[in-house]
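One structure is given here, and the rest of the page talks about it.
Here the complex is missing a single protein chain, while all its other protein chains stay put.
Think of it as A, B and C in the order they're written, each chain with its own count starting at 1.
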Amino acid sequence: MASATARSTELRMFLDTTRKFAEAQASTTQLRTWWREGQGLDRPWWRQVTELGWTSLLVPEEHGGGSLTGEALLDLFALTEILGELAVPGPTNVLNSVLAALVHPKAQPGVDVRWLSELMAGERVATWAHPPATSLSAQPGRDGLLLNGTALAVEFGAHADLVLVRAATQERPVLVLIDTHAPGVTVRPTQSIDPARPFADLAVNDGRGTLVAQGPDVEPIVARLQQVLNVLQVAETVGGSGRVLDLATQWAFERYSFGRPLASYQALKHRYADLATHQHAARAIALRAARAVQDTEADAALLVSAAKSYVGEVSLEIMQDCAQLLGGLSQTMEHDLHLYLRRAMLARQTYGTPYEHRQVVASLLLDREAAA
Amino acid sequence: MASATARSTELRMFLDTTRKFAEAQASTTQLRTWWREGQGLDRPWWRQVTELGWTSLLVPEEHGGGSLTGEALLDLFALTEILGELAVPGPTNVLNSVLAALVHPKAQPGVDVRWLSELMAGERVATWAHPPATSLSAQPGRDGLLLNGTALAVEFGAHADLVLVRAATQERPVLVLIDTHAPGVTVRPTQSIDPARPFADLAVNDGRGTLVAQGPDVEPIVARLQQVLNVLQVAETVGGSGRVLDLATQWAFERYSFGRPLASYQALKHRYADLATHQHAARAIALRAARAVQDTEADAALLVSAAKSYVGEVSLEIMQDCAQLLGGLSQTMEHDLHLYLRRAMLARQTYGTPYEHRQVVASLLLDREAAA
Amino acid sequence: MSENLEQFRLRAREWLAANLPKASTEGEFDWDRGRQLQRQLYEGGFAGLCYPREYGGQGLTPQHQRVFNEEALDYEMPVRLNFPTLTICGPTLLDTGSEEQKKEFLPAAIAGELLFCQFLSEPSGGSDLAGVLTRAERTADGWLLNGAKTWSSSADTADWAMVLARTDWDVPKHQGLTMFLMRIRQPGVQVNPIQMLNGSHEFCEEFFDDVRLPSSAVLGEVNGGWAVATRLLYHERAAVGGASPFVSGVRQGQMTRDGTLTDLVRESGQADSERARDLLARSEVLHLVHSALAEDLTQRLVDGELPDAAMSYIRLFHAEAQQAEIDCGLELAGPAGVTDSGSWALRYLGRQGLSLGGGSTEMARNVIAERVLGMPREASADKGVPFRQVRQGPTS
Partner (left out) sequence: MSENLEQFRLRAREWLAANLPKASTEGEFDWDRGRQLQRQLYEGGFAGLCYPREYGGQGLTPQHQRVFNEEALDYEMPVRLNFPTLTICGPTLLDTGSEEQKKEFLPAAIAGELLFCQFLSEPSGGSDLAGVLTRAERTADGWLLNGAKTWSSSADTADWAMVLARTDWDVPKHQGLTMFLMRIRQPGVQVNPIQMLNGSHEFCEEFFDDVRLPSSAVLGEVNGGWAVATRLLYHERAAVGGASPFVSGVRQGQMTRDGTLTDLVRESGQADSERARDLLARSEVLHLVHSALAEDLTQRLVDGELPDAAMSYIRLFHAEAQQAEIDCGLELAGPAGVTDSGSWALRYLGRQGLSLGGGSTEMARNVIAERVLGMPREASADKGVPFRQVRQGPTS
């Protein structure tokens, strides 16, 4: 399904450029090459990517970024959906989310100037350590904070120069950027189901960090980051499931069985109808959540968790049923389907599983109704 | 699906008689009359029923009962499946289960002689209070035990003369038959979804009871009773879902849409194939569980819980999908479908829900493997 | 319109507080009261918001109606007048009626003076809506109607019906149908309520025995009835799926009477159970997705990005979400839910009504596959065949 969110000429041009570049420079053929070479991130390619503006939408103009329509997150949603559709690799989601945290009004003044331009230009890469898998203590050191503990399953953890983490001093929570090149940080790459989206466990032993926020400022920034990250994840996922459904639908018209096209068999037609319904539904809730976060609606948290749990589950169901409709070929490494499936599996399971997000939904619902 | 478990000529004749009687004397038309009259149990009819031998299969010959093939529970399974198929009302399941408890080798000697013949002959009716909804204390009284407490959601609780309950004295668990006609028993009929299978809450205030078993003898008898009851419930349910599927399948051949029968539409054909698969599966596990209880296999508890949780869920799915295939008529009181659906809803939710039985399965599995 | 949406909201809020009573957990819907409430809305300028002014409406946008519905959520509203009068029959009249018909019927309908119902389905019909056997024969001064209809919502409380009848048997089935506007209470019309599993008496079946209709009763063209029915079905899909811009007042009815899943979780003491919370959230998530999908589709239909047939997406998803809620309800209600039954067991009994009423989900899937995705049409044995030669099955 084509992304139809072209709300301005600038945005439409930007999306067209993205699509052309991705089709040429980040095709699934390219992706397979990187796989074989065991590369999770090709730095020269990434620097090229950032010139297209994939990392600048959420950063305010005064720091060199800027939205195309005044609704930056919706612009980024449209971009990310295309990246998902074309299975483009790279740390776009997590990096944009970290940028959203660094430019948050409650972030320490000065943090942004120090890193933003390098991150936007692809000279450095930053990632985020999901709090439930992070256990880090912080204490003041000579130049900055000293950190100790672990952060598990960090996306692009073995490639990132900086890792944003939530830690705690003896007095208060802090949000810290850890420099992975400084002494004290040990990285163990893990075995991601998607080689183009690698993860790593980090052990930090007197590692060095820069304070981004502290005390009551931490949670609002973390909440914002996680909302942005989940919105981008569902945008990418619905892009992917839409593409897989397109492939399977095309197949139904081209493949003949018993002398007539698969698309003429009612049992399959009904399944395509269900698949199309679910794909529309997934995209609608993803977009609705993005709008809510963009406009900081009161229901933003509820809608993000609804989107994450629904898209997380239904995207895999769509892809697997498409695999069934595509037949045996879909089960081979040669077919593109698995590139999307792997990414959707990661998206389903990370930054809160559907089950965990449903627990959030229930809390919001029961608390809200109790308060009313 | 016809019951094909005719393992002997006697059994086959018995089942034929049952079917003929049920078709004539317990038709769904009759059932609707009872409904309108608010009757959960027609005593004269019930006495007639018992003459057919529906209540004697699990009782040993020396007490006036007897199996037809030497595999009494499998005989009863075959009978119960037919009763389910024809939506025959009455307390057959729960009464046969109580009888199985009363003739258990660990039951107090003498208990059986006192009640068995009256119960088998339909002169009295007994039922069972499911332990999780029962809270009763017992102490010795002048002639028998004195009981206090409540038993909720007792099947045929407002019609039964005797209620078998698990209670506790200060020292030990006891199994007791409460006389509902003696002073101290207050019955509150509840609103069963199936008027032909009514329930009631019992409040007992110095009620009178007869000891059936005590101490370590209680649990084996309760286990046997519950296993028999669950096996009969799934037998009845697969009989019902089989009948509903037969109705829906017949409809597919008779009903024309756009000039051709529904049975010629592939989307519907595939659903009938799924339904038939699940109906076969439900019947197979029900029968497997019956065999395991009949032969007191080591896995009997596991198989009973597997059968109850599978049949409980899939039977409703089968019936509702049949309702969909039957169209609007299935949603009217006039159509027979709801008679089966109501009974299957009760069967799903009582004597352990599918979820509760899955917890049992998990315990058996994790404990067994831990022990191995 | 110099008034913006927020100003409209405030005006609606004020008017509602001053004029309508708060909703209570009433029993059955009272039709007389419903008509009276609709009259009040009409006089207050809050009825038929999306209908043109010249036919008694307010000529406002779907956004206005949504805002009004949000504000009206806590008030007693004549919600049952939505189906089919305001959301299905009214819009169909708007699309296909003559100027005289629109002037005659629409203002009266919007004012609550005239309730419509639809006589479409037939006892032998099922999904094949065009396979109509009810016949209308020409007489000197009009038509003579004979036959039977079924699954008509609220036929026993409505005043007028749109009835689809066969007027030519020698052409293929879609080409020989005519839609008529018919007064219900007249000689030869018998209406019987149908008793449904969930306790509802909403539907009726009707029998027509030499019912006389004037020539002016024809809606659209003679033998052009299928075109009218198609508009009607479009509006029905939108209404059933919860995406009609003509819906005035939402939810209320059933929700206040029977309680929500959240109520059930709380009242059954399961608010702390992780499992109960998961089931509750499963249902809630689907409702949120449903709302998002309804909004998204409505917008994309308006923008011309999707064909009308795409409304079937919402019809399909609506049934899925509602049925998931009912399934969760049965699960959460536990043993007591059926042995001492509350509303969830009854809702479960009538669960399939949600995927049958207003066009089955099977038909919706056909529509999506064939008219949205462009897959080949299902072979029909009656295509191009004069209707009197079409096989009707052994039972009919």
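The rule is simple: contacts are C-beta pairs under 8 Å (C-beta built on N, C-alpha and C of every residue); 3 or more make two chains touch, one makes a residue touch a chain.
The shown structure was predicted, so the numbers you read here are calculated from the model rather than taken from an experiment.
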Neighbouring displayed chains - absent chain, whole complex: A, B, C
Residue among A:Ser192, A:Gln279 or A:Ser309 that touches the chain left out of view: A:Ser192
Residue touching the undisplayed chain, where the options are B:Ser264, B:Gln331 or B:Gln349: B:Ser264
Positions on chain C where the hidden chain makes contact: 274-275, 278, 379
Where the missing chain touches chain B, by residue: 4, 249, 252-253, 260-261, 263-264, 266, 269-270, 272-274, 276-277, 280-285, 287-288, 302-303, 306, 309-310, 355, 358-359, 361-363, 365-366, 369
In chain A, positions touching the absent partner: 133, 153, 190-194, 199, 201, 254-262, 265, 267-268, 320, 323-324, 327-328, 330-334, 338, 341-342, 345-346, 348-350, 353, 355
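In this section, only the chains that are shown with their structure count from here on.
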Computed distance of Cα centres, chain B from chain A, in Å: 53
In chain A, residues with contacts to at least two other chains: 266, 269-270
Residue numbers of chain C (touch at least two other chains): 362, 365, 378
